[in-house]
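Mind having a look at this structure? Questions to follow.
Shown here: the complex without one of its protein chains, the others still in place.
By written order: A and B. Residues from 1 in each chain.
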Amino acid sequence: MNKETAKNVAVYIGQRVSLTAIALVVLSFMTFTLGQLVPGDAAVVAAGPNAGNERIAELRVEMGLDLPIHKQYGIYLSKLSRGDLGKSWFTHQPIWEDIKDRLPASAELVFLAMLLNVLISIPLGVLAATRFDSKIDGAIRLMVMAGAGIPIFWLGLILQHYVAGEAGWFPIAGRISFEYRDFSGSTGFLLIDTALQGEWQIFWDVLNHLFLPAITLATLFIAVVTRTTRSTVLRTLQEDYVTLARSKGISEYQVVVRHALRNALIPTITIFGMQIGWMLSTTILVEEIFSRPGIGKYAVKAITQSDIHGVVGVVLVMGVIFLITNLIVDIVHLFLNPRHRESVQGQ
Amino acid sequence: MKPSIRKFLVPIMALLLPTGVLAGPSGTLVIAENLTPENLDPANAQNSTVDQLMLGMYDTLVQFTAGETTVSPRLATDWSASADGLTHTFNLRNGVTFHDGSALTADDVCFTFDRNQAAGANALTDAGPYDSCNIVDDHTVQLNLSAPFGPFVSALGRVYIVNKDLVEPHMGDNFARTWLSVNEAGSGPYALKSYKPDDSVSMTAYPDYWGGWDGNHVAEVVFRVVPEASTQAALLKAGEVHIAPDLTIDDKIALQGKDGYITDIGAAATPLYFMINVQAGGPLSDKLFRKAIIMAVDIKALCDAVLQGFCAYPEGPMPSNWPGHVGGIYPEFDLEGAKKIIDDNGWAGTEVNLTFLPEEEIQQRASEMWQANLAKIGVTLNATGSTWPALYAAAQSLDTAPDAGGSSAFPPFPDPHGILYGLLHSSKMGINGGTNFSQYSNPEVDDRLDRAASSADQNERMKLYGEVQEIVGNDYIHVLVAQPASVVTLSDKVVGYKYNVAHHQTFNFMDIGLK
Partner (left out) sequence: MKFLRYMGSPLEIAAVGFAALMVLLAIIGPLIAPHDPYEVDFFNRFLPPSTEYFFGTDATGRDVFSRVLYGARLTLASALVVIVIVALIGIIIGVVSALSGGLVDDVLMRFTDIWLAFPPLVLAMGFAAAFGAGINAAILALIITWWPGYARLTRALIVETKDKDFIVAAKAMGIGKIRTIIFHLIPNSLDVLFVQLTLDVAAVILVISGLSFIGVGAQIPLAEWGAMIADGRSAMSRAWWVVFFPGLAILLTAVSFNLVGDILRRELDPALRRREF
């Protein structure tokens, strides 16, 4: 990378970072607005049931409800910067604590779903592209179609009822078997903690509980990535340098894997990065079905209970995670893809 | 082994064996719960998900043992009331310790009452016109009322005594609500082991419990949160839970009489109402309109086809199997008559907003049936699912209160006051922080309820409650959706489960053992 490009890249990264910062502010403004939209007295809402008038008056002052709206937003922002997302109506605990405790469960689910995604969609996509227009290609395209159109919650219910319930191949619900419920580790990520402690039976148990939810979550994304991989590999296989490689007598395998795939994979990696955020949001449906204690299930419960601060808290946390993963993916893409690097001008 | 020791061994073993060498709690009882336990604060004990945990972790002065309809001594060994009914004196038991080892004294009792009063706890306001608490000595407490209240002692079954030393330091933070929501400070038979509200709550037997551990008890109790009815059924069948209270009615019937399962039918006295907000304005404030929409509910079909007979036909706000019940004052199901009322008064096109609780299957079915029938008479019912705490909060202001709310009465003690007061008295209106979601305020009713509360003459009380039912019957403020029985399906390994009339939707796990 020469100096010129390096300078452009640095400028570009700088712009992306500041764009992300602005986006975070916009996000906070949006969640602030959401909180204001709820009918009724905001202090009464925040105080929750059973609160006395004293408590409500206290909250009124604390939230600055009698101040002009821009001052209220300021208070909101300063609270956010301290990690104060408000308190849950019912548990009276800080919402950030509630969410933080549940993030690892969702993260593990997204991680395994992403892993399945990578392991399944890339080989399938390559297979379809190299066997273009054959029966295998047709079958894969059919699966992709079904996968892109299937309602995830329906698929989850069916898998849960028949594969787990009737056949008994997997557990029906939960994150860990009841007999291991007292297990606790240092990170909160059960897969890591059980491995660290050498508790391989529990590790396997956790994996067992993850499988059906992960495959349910991943289905839609597998369909999308398979299709993308297939078309980018197809396109790459028609490029000049591939014809050149072939004419030089390099084996088909080498052509595909070393030349075509490497270039085709780069846009795919970007897509994976974006999908992390999408998968996290889809946990709302999957965790509800499989009763997993993650932020998706927390969001659903908050909605049912009209706990607006809980819902807004989840939107905020998920939003921050999306923005940051997108930023990271952008930067990684920059370093992986020489062509993209070269094309970056100060935009 | 030395002969001398052997000489002693046999008599020693002979002594031990009859009482059971392993006397002491053993086994883990797993109970499925479809709702997240709201929190651990005893001040919220009127909520059954909280109450079921309190019963294990805390003690009360007196308590209803499951299966009985009068209270028996707990922390209080005996008690008496002054002639004017304003002062109740309780003698406390010796040797009671909290889970942290400290002794339970009158100081803790008075602190608990003071705290509940300051925090506006409903568990205490249900106990009548409580005024103050005096410490006479370490083991004697005086509770003072501002007016006589007949069922006062019975109401104390929901006032759980907390450890003052642990709780007092947190009183500055919302009356210790924050701390007590996730910590326990009790003296009960079970101590909190872990509280993961979305997942499970577990408690282990407290070895120094004053009641001792004779008999068959479990060493650990786990409440497992399983929101889905079909998942509860699967777990019960797999032996992973012992008690599954939230199966669908069809599942409960399917398992009735089957080997390996017990189906316990408790004589529940928990009528389910759709409480109509009489202050909502528009046609809803006109009792003729309310009568018409009540006539659109076929409660017999709900009992026969949905609850499939595990119910009684409700005929008034009081449970039909209670003394003092007055029947025959509820309008019959009559769609044509209802339509006529609507048409005659030009009320066609009115919209009514109902908030119901989907956690109870019967509420959802009743809502759908009411919707369909109201549509036939020209009224649109918008039904939204919610949870009880959210409904309770919404009812606290007329801006957010729905036109109708689905709620059951869980009487904290088996007495008409336990149901009718919280349901009908103006001081208990939703906007006053109570459970009278109808926002009903009628001085005639208030007067009779207050007089019955402070009277000791049972005949007079029943007469007054009868009058209340008649007055309310003519005001058409509730849809009496159902009077369901308590049907609980258990594994047959569970020994000793009994339904507790004063603690609906809880389990007497402190009396339960496993085979």
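The criterion applied here is as follows: contacts are C-beta pairs under 8 Å (C-beta built on N, C-alpha and C of every residue); 3 or more make two chains touch, one makes a residue touch a chain.
As the structure is a computational prediction, the values presented were derived from the model and not from experiment.
**Q** I'd like the shown chains that the missing chain touches, ordered by label.
**A** Visible chains that the missing one touches: A, B.
**Q** Which listed residue, A:13, A:56, A:303 or A:331, touches the chain dropped from view?
**A** A:303
**Q** Sort through A:26, A:61, A:196 or A:244 and give me the one touching the missing partner chain.
**A** Looking across A:26, A:61, A:196 or A:244, the contact with the absent chain belongs to A:26.
**Q** Could you tell which one of A:145, A:244 or A:257 touches the chain left off the display?
**A** A:145
**Q** In the complete assembly, which of A:154, A:169, A:241 or A:335 touches the absent chain?
**A** Answering carefully, the residue with contact to the hidden chain is A:154.
**Q** List every residue of subunit B that touches the chain not included in the displayed model.
**A** 228-230, 233, 248, 250, 301-302, 304-306, 358, 361, 364-365, 367-369, 371-373, 375, 382-385
**Q** So which bits of subunit A touch the chain we can't see?
**A** That gives, for subunit A, the contact residues 19, 22-23, 26-27, 31, 34-35, 37-39, 142, 145-146, 148-154, 157-158, 161, 165, 277-278, 281-282, 284-285, 288, 299-300, 302-304, 306, 308, 311-312, 314-315, 318-319, 322-323, 326.
By our rule, only the chains that are shown with their structure count from here on.
**Q** Between subunit A and subunit B, what distance separates the C-alpha centroids? Give it in angstrom.
**A** Centre-to-centre distance between subunit A and subunit B: 41 Å.
**Q** Would you mind writing out the residues of subunit B in touch with subunit A in their complex?
**A** My answer: residues 30, 36, 38-39, 41, 43-44, 118-122, 174, 177-178, 181-182, 194, 196-200, 202, 222, 224-228, 230-231, 234-235, 240, 385-387, 389-390, 392-394, 396-397, 399-400, 433.
**Q** Once bound in the complex, which stretches of subunit A touch subunit B?
**A** Its residues touching subunit B are 39-41, 44-45, 48-52, 55, 87, 89-93, 102, 161, 165, 172-175, 178, 181-182, 291, 293, 297-298, 301, 304-307.
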